[in-house]
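Notes follow the structure.
Only a single protein chain was left out; the remaining protein chains are all shown in position.
Right, chain A next:
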Amino acid sequence: MNRLLPFFTLLISIISLTGCGQSTSEKLVLTGSSTVAPLVSEIALRYESQHPGIRIDVQTGGSSRGVNDTRSGLADIGMVSRSLKTSEEDLSANIIAWDGITLILHQDNPVTALTRQQVIDIFTGKVQNWREVGGKNEAIVVVNKAEGRSTLELFLKHFGLKNSDVDADIIIGDNQQGLKTVAGNPLAIGYVSIGAAAYEFEHGAPINLLAINGVEATLANVEKGVFPIARPLNLIIKDSDSKLATDFIAFAQSSKVNDLILNQYFIPANAN
C-alpha cells in the first residue's frame, strides 16, 4: 500500500487542481421551482454559449426556496411558479412564461363538460360513478398528482380543496405519466399541464381536454389570459441586483428563447 500512496496523492491533487482554472469567470446562481428549473437550465445553456466566461448554476428546491434564497442572497435569481404573495413585495417578479392546467378524460368517455361542483364531488369521492354526471354506468378512476407538485397546488387552490380531501385511485408523477394513465383507462379523470395535453391530443392520444368554466382548454386561451387555471412562471430578484442578473432575465424574456419555452409546452410571456 505504501508504494501506491504517492501515486494516489498525485492523482487526487491533479483532480482537485483542475477545478481552480477559471476563478476569474463570473457566476450566476438560480434556485427555486422545479417546474421552472428545466426551462431555465435550457435558457442558461444558450446564454452561456453566447457569453463565454459566465457560468450559470441552476438548482431546484421549490418556489419557497427560490424566495428565501433570493432574500438571503444565496441565489442571484429565484425561480417561482406562481404569482408573488403580498408578503413578498420586497422582491420584483419578471414573468418569462405562462402555464395552464386542464382536466383530461379518455376519448371513449361520453362526458364532455363538468361543472365546478361536479369536479369537486368527483375528486372528493362523493360521486363514484360516471352515470351520476351524465356518463356510462361505470366506476370513476380519479388520477391525482404526487405531493409537492405545483400542478397539484394550483389545482387544489382553484377548486378550494386540501390534498387530504382528495379520494384518489391512482397517484402519478409527471405530466407524461398522467397522460399515459388516462389514455390507457376509459374510466379515468386526471389533470395535467395544458401544453403537454394539447401536444398528445394532436398526436393522436385517445384523450379529451375538458373545458373549465366553459373556457376551452387551448394554449391560445392561456395566451389570451382567459383560461381560469393558469399561472405565471417568474424569475425574481431583489431590487438592488447585479448587471449580470438583469441581463440574464432580459435574455430569458426575449424572443431569442421562445423555441425553448414552447418546447417545454409553456406560453412565452412576450407572446402578446
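Please note the rule applied: a residue touches a chain if its C-beta (ideal position, glycine included) is under 8 Å from a C-beta of that chain, and two chains touch if they have at least 3 such contacts; residues count from 1.
Assume contacts and distances are computed from a predicted model.
The protein name that UniProt records for the chain not on display, among "Phosphate transport system permease protein", "GNAT family N-acetyltransferase", "NADH-quinone oxidoreductase subunit J" or "HEXXH motif-containing protein", is "Phosphate transport system permease protein". Considering the whole complex, the residue from A:L84, A:I101, A:V141 or A:I267 that touches the absent chain is A:V141.
Within the full complex, the residue among A:S64, A:N94 or A:Q118 touching the omitted chain is A:S64.
Across the entire complex, the residue among A:N94, A:N163 or A:Q264 in touch with the chain not shown is A:N163. For chain A, the residues touching the absent chain in the complete assembly are 1, 3-4, 34, 60-62, 64-65, 138-139, 141, 146-150, 162-164, 168-173, 177, 180-181, 184-185, 187-188.
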